[in-house]
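What you see is the complex with one protein chain gone and the rest in place.
Let's look at chain A:
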Amino acid sequence: MKVLIIEDEKTMAFEMEASLKKAFYLCDLAHSFKIGLEKLKLNQYDFILIDLSLPDGDGLDLLKEAKKHNAEAAYIIITARTNLKDRITGLDLGADDYLPKPFYLLELQSRMQAIARRKFNIAEDLLSIGNFQVDIKRRQIKYELEEINLSRKEFDLLSYLLLHKNRVLTRVQLSEHIWGTFVNDDYDSNYIDAHIKNIRKKLNCHANTDWLETVRGVGYRVKQ
């Protein structure tokens, strides 16, 4: 999959590129409105990530232009601007998602996967782990044919770990995924552990869950 990253903060663009490359995306970078537009005219991309505050133009205008040349691409707006108006305008202009800075790179990837699933119908909806089957779209988890009842947060957590299997996810990454940017006062809470404990308890009734590992001091990982 081809991704164009239009971001004027070079370090940030490089880090995004590094992380996406590991997930086997092909990346192209543009550090300004002008270069971004040139690349858009020349190439076709699957994903276009646009920073709203570019030094030589507004990302929202670029989004409008980009749609003419890359109508099929999925657009994700990335911005430090958090006002609701921008967000609504962005989505109205046809952006597929909106990520406020700062975000976790894993969050970006999971949003891209979600879009891929929704828009391109390419990512798998049905995952299996151990003896369990997980349907991401229907938000169901089954052991053989029996459905297991997980809470909304528990399912979010488990599917996030599954989608990034074999990677260690930290508690902060996980908590930001399930809580979003909702502001709460706790920066060192162990509620992720509580959720994991519940998930294990519910799944262990059916089969063992050794695949859901605790990485001491770091976080959790689904190993397959």
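Quick note on the criterion: a residue touches a chain if its C-beta (ideal position, glycine included) is under 8 Å from a C-beta of that chain, and two chains touch if they have at least 3 such contacts; residues count from 1.
Simple rule for what comes next: contacts and distances are computed from a predicted model.
S.K.: Identify the UniProt protein name of the omitted chain, choosing among "Iron complex transport system permease protein", "histidine kinase", "Acyl-CoA dehydrogenase" or "Sn-glycerol-3-phosphate ABC transporter ATP-binding protein UgpC".
M.R.: Hidden chain, UniProt protein name: "histidine kinase".
S.K.: Going by the contact rule already stated, which one of A:K34, A:R81 or A:R117 would touch the omitted chain in the full complex?
M.R.: Residue touching the chain left out of view: A:R81.
S.K.: Could you pull out which residues of chain A are in touch with the chain that's been left out?
M.R.: 9, 11-12, 15-16, 18-19, 22, 80-84, 100-106, 151, 153, 167-168, 170, 172-173, 176, 181-191, 194-195, 198, 217-219
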